[in-house]
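Before any comments, here is the structure.
Only one protein chain is missing; all other protein chains are in place.
First chain written, first letter: the chains are A and B, and each begins at residue 1.
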Amino acid sequence: MLYREVGQFKTTYAADMAVFPIRQDRIGILAMVAIAAVGVPLVANDFVLTSIMIPGLIFTLAAIGLNILTGYAGQISLGTGAFMGVGAYAAYKLANAFPEVNILVWIVTSGVFSAMIGVVFGLPSLRIKGLYLAVTTLAAQFFLEWCFVRIGWLTDYSSSGAIEAVRRSLAGMPITGPEAEPLTRYFVVLALVIGLTWVTSNLVHGRIGRTWMMVRDMDIAAELMGVRLLPAKLLAFAVSSYLAGVAGAMMVFFWLGAAEPSAFGISLSFQVLFMVIIGGLGSLLGSWLGAAFIWALPVVLKFAPGLVGIEIASATVEHLNSMIVGALIIFFLIVEPHGLARLWAVTKQKLRVWPFPW
Amino acid sequence: MDLLASIFVDPFLRMAGNPTFLTQVVWEGFVSGILYALVALGFVLIYKASGVFNFAQGIMMVFAALALVGLAEMGMPAWGALVAAVGVMLILAIGIERLVLRPLVNQPDIILLMATIGLTRFLVGLGEMVFGGEPKVMITEGLGIPTGVVRVPLFGKFLILKEIDITAAVVAVLMVGFLAVFFARTKIGRALRAVADDHQAALSVGISLERIWVIVWFAAGIVALVTGIMWGARSQVSFDLEVIALKALPVLILGGFTSVPGAIVGGLVIGIGEKVGEIYWGRLLGGGIESWLAYLIALGFLLYRPQGLFGEKIIERV
Partner (left out) sequence: MFKPMALAFSVASTLAVVLPAVPAQAEDSLYVPLLTYRTGPYAGSGIGIADGMHDYLEMLNQRDGGIGGVKIAIEECETGYNSQKGVECYEATKGKGALVYNPWSTGITLQLIPKAGVDKIPVLSMAYGLSAAADGKTFPWVFNPPMTYWDGASVAVKYIGGKEGGLAKLKGKTIGFIYLDAPYGKEPIPLLEDLAKEYGFKLMKYPVPGDKMQDQSSQWLNVQSDSPDWMIMWGWGAMNPTAVKEAAKIGYPMDHFIGVWFSGGDDDAKAGGAGAKGFLTLNFNGTGAGYPALADIKKYVVAKGLSQVKGDDRVGENNYNHGVYNSMLIAEAIRNAQKIAGKKMVDAADVRAGLETLNIDAARIEAMGLKDFMAPMKVTCDDHSGENSVYVQQWDGAKWTKVSDWIEPMKDKIRPMLVADAKAYADKNAPWPARTEACGGR
């Protein structure tokens, strides 16, 4: 009813090519941003902010990063966790070396370092393809993890072997470190994630994005049509690792507060991969949905029984949780293998023709 | 100069200086390699027949071993528990085929991979709920697996061999031999190869895909059970054994996803390579390089042969 594009005429190519060609979508996205920026802070308490919203947003960014590589450029990667780690360690080193520069600058810069590392490990992608490529990214994952443990310089030779979020502020308000209020951290994370999503969205809807998709669909064909594979693939690795790196830096500075090398282990890589696949390969919206689903569901399942007053042993909750999430992953794949984003697209299509679907 | 010598000269001097020790190192690598190969074998079986990259192989291994030990703890005799564990794997195979594979037929690789990851989480939860999260000691005596140590004189020194390692090697060889005969000589084996070649052609000549899948997953379950028993006896039966499955990935990639001999050779290359590398060169980097060396070895081979050692040549057409 409300969702109808009747009467919206496109008079320019620009309008026709817009990311959101339908007015209702544009209003919708603005409304969602408004809810996230105003509504959530009004009703959410600290637990919701620190355990659902902040990590959810950070994972969204990491998932977008991986989606660029896997969903848009078709290169499978199991090294996201390590690339996030590179970003985190880079941000930590930079923030400690130049304390006078604002931390946000370093968080945004940290991704550049993981992008460089990503490019190095992306080089074999020219020769190795498909599932076989997973081995290079796994090599990256385990090698970098080993570096985090071994290279004392990365942690400034701290005896704890971990990195901590240093205390930094923005305009007099602490934004990182233990004093930073969850709400402040939430706003910073929200702004960064929305900003980077917007940049990425423009990237994937433009020439570069189309090049990536050509490479994904058939790289030899793309090459024959004049796409230079090496720059295209490496750019995908660079952008993907950049976003993962920024997400990793944000993970330590705005969420965990301190991290051991094991925080960037292979399980983190898988966590992000889940989000991308459940959300939908090759869809930015999917990354948002996937991150929300994979991150929030276990948290909700974990604390929901306690909230409604059911007493279950914490271990049993965890077992059930694991089983339910596993079963739901399979269920969703069966219902819609192309992810939540596709599910949404189908719903939207139905909505468009409702109430007269014929 | 010193650095170069420590990389290119010293390790070889050490090898030549103590051949017994070198043999010991290679033997240990051989045993790990065989055990990696067993995990990889489970992957290959399933990949060949159903095109599924079965990430759950690791947890199937833990689950099978847990079922065995758990049932024995509940008072079953060891051999009874073994039979029951085999039964559990059969039920699992049927369940997976009905609830996961059948509805997901013809989906892209990555979706099937994802489904097995979902399966992994499900099995972790189920296993911990039913059998508890405590590590368990493998019932080696009950199963008649020797656990002693054999000392073999060699070059004037002693080679120390664990009986369990020898058993593992023998069992692995038997298993591979059995699978080879099974594939080559039996009707089911021929049907399996037909399915691996072409699903639709196999269907059209009257081979039941569903039945084949159950058989393959069941066979992979048996491989998982055997692997679980061996790893469990070497360390203990607990959920962290699951990470062993990750070690099978470079093996698999090296050997090619579809080749049984590839899995074996790949396992041995990785197993021996990482042991020799760690012992003779690892110290230069502070040790512990095993965690990534396997992937580096696999990567080196892949750059040379992108389809793995025994994989079918990839022919790309536009």
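FYI, contacts are C-beta pairs under 8 Å (C-beta built on N, C-alpha and C of every residue); 3 or more make two chains touch, one makes a residue touch a chain.
For clarity, every value in this text was computed on a predicted model and none was experimentally measured.
When you scan A:64, A:91 or A:292 for touch with the missing chain, the hit is A:292.
The omitted chain makes contact with just one of the residues A:151, A:173, A:191 or A:258: A:258.
Although one chain is not drawn, the whole complex shows that of B:95, B:108, B:286 or B:300 it is B:286 that touches it. Although one chain is not displayed, subunit B still touches it through residues 18, 21, 24-25, 28, 31-32, 128, 132-135, 137, 147, 149, 160, 162, 231, 234-236, 238-244, 246-247, 274-275, 278-279, 282-283, 286-288, 290-291. By the touch definition given at the top, subunit A reaches the unshown chain through residues 20, 24-29, 31-32, 35-36, 39-40, 43-48, 50-53, 55-56, 96, 142, 146, 149, 156, 158-162, 164-167, 177-179, 255-263, 265, 285, 288-289, 292-293, 296-297, 299-300, 302-303, 307, 313-315, 317-319, 322, 340-341, 344, 347-348.
Assume only the chains that are shown with their structure count from here on.
Centre-to-centre, using mean CA coordinates, subunit A is 33 Å away from subunit B.
Every residue of subunit A that touches subunit B in the complex is listed here, in rising order: 76, 124, 127-132, 134-136, 138-139, 142-143, 145-146, 149-150, 218, 220-221, 224, 266, 270, 274, 277-278, 281, 315-316, 318-330, 333-334, 337. If you check the complex, the residues on subunit B that touch subunit A are 53, 99-100, 103-104, 107-111, 114-115, 117-126, 128-129, 133, 246, 249-250, 253, 257, 285-286, 288-289, 291-292, 295-296, 298-299, 302-303, 306-308, 314, 316, 318.
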